[in-house]
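Just passing along the structure, written as structure tokens.
With one protein chain removed, the remaining protein chains of the complex are shown where they sit.
In this document, chain identifiers A, B and C correspond to the written order of the chains, with residue numbering beginning at 1 in each.
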Amino acid sequence: MYARRRFAVLKNLLEYVGIEPGRLHFSWISSAEATKFQETVIEVTDAVKALGPAKHMIKDIRKVA
Amino acid sequence: MEAIAQGIREAAKKLLSQGAVDCVIGFAQGTVPMRDYPYFAYTPEEADNLTWSRFCCNNLSNFLVRREMGEAGKVAIVAQGCVSRNIVGLIKENQITREQVHIIGVASPGMVDRGKVQALFPLKTITEVTEDGEDLVVKGKDFEERVPTKKVLRQNCYTCVQRNPVIVDEMIGEESEATHGGNIDKVAAPWEKLMPEERWEAFSESIKDCIRCYACRDACPLCYCHVCFVDEARPQWCGKTQDEADVATFHILRAFHCAGRCTDCGACESACPVGIKMRGFTSKIEKDIRELYGYAPGMDLEEEPPLSVYKPNDPQEFIK
Amino acid sequence: MRNTYIPYPVRIKETQVETEDKMLKSFWLEFLNADDAKAFDYTPGQFAELSVSGYGEIPIGIASSPTEGEDLLFTVNKVGHVTNRLHNMRAGDVMGVRGPLGNSYPLEEMKGKNIVIVAGGFAVTTLRSTMNWLLHPDHRGDYGDIDFVYGARTPGMLLYTDEWSQWQKRDDVKVHITVDQEFPGWDGLVGFGVDIVKQIKPQPDNAVALICGPPIMIRFTWPVFEELGWTTEQVILSLENRMKCGIGICGRCNVGGEYVCKDGPVFTKAELDKLPAEY
Partner (left out) sequence: MAEKILAKDQLDQFLGKLAEGREVFAPQDVEGKVAWAPLEAAADLLWDFSNSDMSPKDYFFPQTECMMRFVNKADDEMGMIMQAEPELNTPRALINMRPCDAKAFQVLDLIFMQDEMTDDFYWRDKREKSLLVGLACNDPCPTCFCTSVGCGPHHETGLDVLLVDLGDKLLVKAVSDKAAELLAELPEAEQADLDQAAELKKAAEDMVEANVGVATDQLEGREVMELYEAALWPRVAESCLNCGTCTYCCPTCHCFDIQDEVQGDEGRRVRNWDNCMSWLFTVHGTGHNPRGSKTHRVRQRFMHKFKYIPDKRGGEIGCVGCGRCVQLCPVNIDVRSVVNDMNA
């Protein structure tokens, strides 16, 4: 319940600085909810794949520093 | 302004000569224009060096947790609205006790943004700036001009909602209008109106000059962690390079760590040697905290910090 | 010009866990290139930066002596990111060594003098190197009497047992090995190193002492020497500070104007007394 508040603020902040919505997910899953866990993982990976490679916050150490 | 400064000096002398406090934390006149600096008066004689002006841009409450001398003793501190709100925050976060501080309250006149004044005189060297009524008198080697003070205040001062201290032991001068008249909600989170791609550009542009000196963090009364996340070595959360990803990680996470605690005092922006305007992103967090949880940090000693409590009906449409 | 930041490639030849708590592990390293082995011309007391690609570098005293051949010995305490990784590496793995770095024990000036060595815990590493140098047939005749005092908390925490056991059999060196408390199966000396020094009463005439150990040991050992009439010029210490470049530039090992990595790590007590105690 505390996390819900913190997460709301973080999600808004990340989207505010230009991280695409959909890269950050939050779910409540109990240890008994295996199916929900599986579904969520599929949903999240699909959503992130659909967005394609991240454009920001990516460090490339091959670049000449 | 000089009357207030005189009042501060008198109050400080009294406290020090009575032995009521060990030290009075205020400001003294700096050696460069528009840079009055945090000063620690231990004797009534030293209290003569105290001043008060529109160039007092540090948040003095920072020193309540960063001082090394005489840490055990009681101190007096000069506090306007935002500083008093940070004192409230520090008390609520168990960093200090109310009994340890004697608050010499002053109404904030609004502080000057040095960068704005310099920008009026591009590439020129400003040698002296003095306050004269509602104007600043700006002098250089070959010029002298008057600038209306209200045109060159820090952005946060225009939208300040609490110019008078929220807790006080003695007040110097009169209380002022509560606000400077600006509406924070009209200017907070300036990039909300942009498209996602433009937002990153705006954010990235705003931090591009960062040299990672961490003056913003070190000037902030919220950043009292003994080891900041950015200094943690095991694990190392954040890279040390000038790569945009590393620099952005620092700024985003620092801002987030201040969520629900930031009083918009502007000390970070005033401390920054390269003129980064952190409020471009910190104001978004504070806006959310106001809108989602109806909270303004440091306004009273009782209200629970917004990220340490919850309500069953908190917004959660983002949760699947 | 040689880029002195680039480590020499070496292969781990052999490893050995040294102590019962498994926190200290020794590594014998061989150079991949013969030229590098020649270039790595060192003297006991010097150290090197051990480099593990992807993890970083750590400054470690060289425990071997050049009299033992070209391979290098390092004994590493597992405390951080790099040392944790190093402890997981095995014989055959390739890593890097950068050095030799720093000054060394003043072996030239020590010639003709009696020598007292006091080592505490795992600070014995560069003193193992020194002992091997001093006891080598080519060098032994250059020096006077040698007392070697070495203490650890428990018998299981003593390093290099095979070696000092051999030294104990020699009649040209007095070896005093001690542990802090009585221990089942331990029939050697009991007590702190400083207690042994009190007992053997080393005489200051024409003598030099090398003391290496935790700061607390040094603090208690010096007064004993002082009592016996030793001067601060005769007592030689080795410092450990956080380091990065190892060549006297990057600034973090500064003690006063001295760089522990370049001007040290070996200093006389007289030299250190003139500097801030920032170590």
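Just so we're on the same page, a residue touches a chain if its C-beta (ideal position, glycine included) is under 8 Å from a C-beta of that chain, and two chains touch if they have at least 3 such contacts.
Worth saying up front: this structure is predicted, and the values here are computed from it rather than measured.
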item: Contact list for the unshown chain, restricted to visible chains; value: A, B, C
item: Of B:32, B:178 or B:195, the residue in touch with the unshown chain; value: B:32
item: Candidate in contact with the missing chain, chosen from B:169, B:218 or B:314; value: B:218
item: Interface with the unshown chain - residue positions in subunit C; value: 1-7, 9, 51, 53-57, 79-80, 83, 93-96, 101, 240-242, 244-245, 247-252, 254-257, 262, 274-279
item: Residues of subunit B (touch criterion as defined above) contacting the omitted chain; value: 30-32, 35-40, 58, 62-63, 66-69, 118-119, 122-123, 125, 127, 141, 211-215, 217-219, 227, 231, 233, 239-243, 270-275
item: Contact footprint on subunit A, counting only the chain that is left out; value: 59-62, 64-65
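We take it that only the chains that are shown with their structure count from here on.
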item: Chain contact topology (line, ring, star, complete or other); value: line
item: Whole-Å gap between the CA centroids of subunit A and subunit B; value: 33
item: Sequence positions of subunit B contacting 2 or more other chains; value: none
item: Junction residues of subunit A, two or more chains touched; value: none
item: Contact footprint of subunit B on subunit C as seen in their complex; value: 80-81
item: Touch list for subunit B against partner subunit C, complex; value: 233-234
item: Residue ranges of subunit B in contact with subunit A within the complex; value: 189, 191-192, 196-204, 239, 241-246, 248-249, 252, 255-256, 259-260, 281, 284-285, 288-289, 292-293, 306-310, 312, 314-316, 318-320
